[in-house]
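Let me begin by handing over the structure; questions about it come next.
With one protein chain withheld, the remaining protein chains of the complex are depicted in position.
Order as written gives the chain letters A and B; numbering starts at 1 within each chain.
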Amino acid sequence: MSSIEEKIIKSGYLLPQLPAVAGLYSPAIRSGNLVFTSGQLPLLDGKLIEPGGKGKVNEQGREDAFNASRAALLNALAAIKSVTGTLESIERIVKLTLYVASDSGFSSQHLVANGASSLLLEIFEERGVHTRSAVGVAELPLDASLEIELIVQCDFSKHS
Amino acid sequence: MSSIEEKIIKSGYLLPQLPAVAGLYSPAIRSGNLVFTSGQLPLLDGKLIEPGGKGKVNEQGREDAFNASRAALLNALAAIKSVTGTLESIERIVKLTLYVASDSGFSSQHLVANGASSLLLEIFEERGVHTRSAVGVAELPLDASLEIELIVQCDFSKHS
Partner (left out) sequence: MSSIEEKIIKSGYLLPQLPAVAGLYSPAIRSGNLVFTSGQLPLLDGKLIEPGGKGKVNEQGREDAFNASRAALLNALAAIKSVTGTLESIERIVKLTLYVASDSGFSSQHLVANGASSLLLEIFEERGVHTRSAVGVAELPLDASLEIELIVQCDFSKHS
């Protein structure tokens, strides 16, 4: 097991199995030394996690959405591992984009994003410092509460 | 005519003339071996296509929006060609982002996206495998039903 995966466990999580995709696209793709992921939902074993993974987010559901952002992030990391073979290859988290399905009047998307951001820092330390955008959208696929995509920079000389 | 443009025709489509832009920005820009496009609407000859190109998408309009996603995709490919000279340069479709103007309760943005995704695979085969994000937004320019942007990786030694 890689030291990054050990840190994920120390943080109280497990790197999930890669969520199934429809087949028309790929969970992650390498271009040069960047890896782009598809938008990832807070799915676990093929289902939106409860609570917090489904429906529109409002102030009452903020803490659950914070946790759901970590579930979606772990799926994004699993997607990257499917391309790189190991999370050790990640040199830098470049960009995190978070779309939060937002109830009218909910404007704390940045606090939801802190769930994913703080976990990135815990796991990757200085390599986990990233840029991010957090926005509140009207609707998401499967009525998910949020969707996360990553761009990361990798050193492909580090193989598993 | 390039073999990619022949495949577009075999799929029942034509690469459109590049939609006019306001002049303050560019339809596509190269940076290194990547080409980024501007967000593309389902315009044909300067008008939003009917049905499916205009207004909010709901379950009843899903199939029309599926088709509209292909029209927006073709505009994105035309934008890339304006930079590369030929679609043969495209080595890999890296990322497709789809914004769907969504009626309240519509959560099948991924099924709308399958219109563009399946056409990419038809035209580009293994080079067309891409990552994607599909989200449901509140409103889009010109009351368009959807907007698509692409990032593609090119081999600029292949000229037209």
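Criterion: a residue touches a chain if its C-beta (ideal position, glycine included) is under 8 Å from a C-beta of that chain, and two chains touch if they have at least 3 such contacts.
Keep in mind that this is a model prediction, so the values were computed, not measured.
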item: Touching the absent chain when the full complex is considered, from B:31, B:60 or B:157; value: B:31
item: Touch with the omitted chain, as defined above, among A:2, A:67 or A:114; value: A:114
item: Residues belonging to subunit A that touch the chain removed from view; value: 32-34, 92, 94-96, 100, 102, 104-110, 114, 117-118, 121, 129-138, 151, 153
item: Contacts of subunit B with the absent chain, listed as residue ranges; value: 22, 24-29, 31-32, 36-39, 97, 99, 101, 137-144, 147, 149
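By definition in this document, only the chains that are shown with their structure count from here on.
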item: Subunit A-subunit B separation of Cα centroids, rounded to whole Å; value: 25
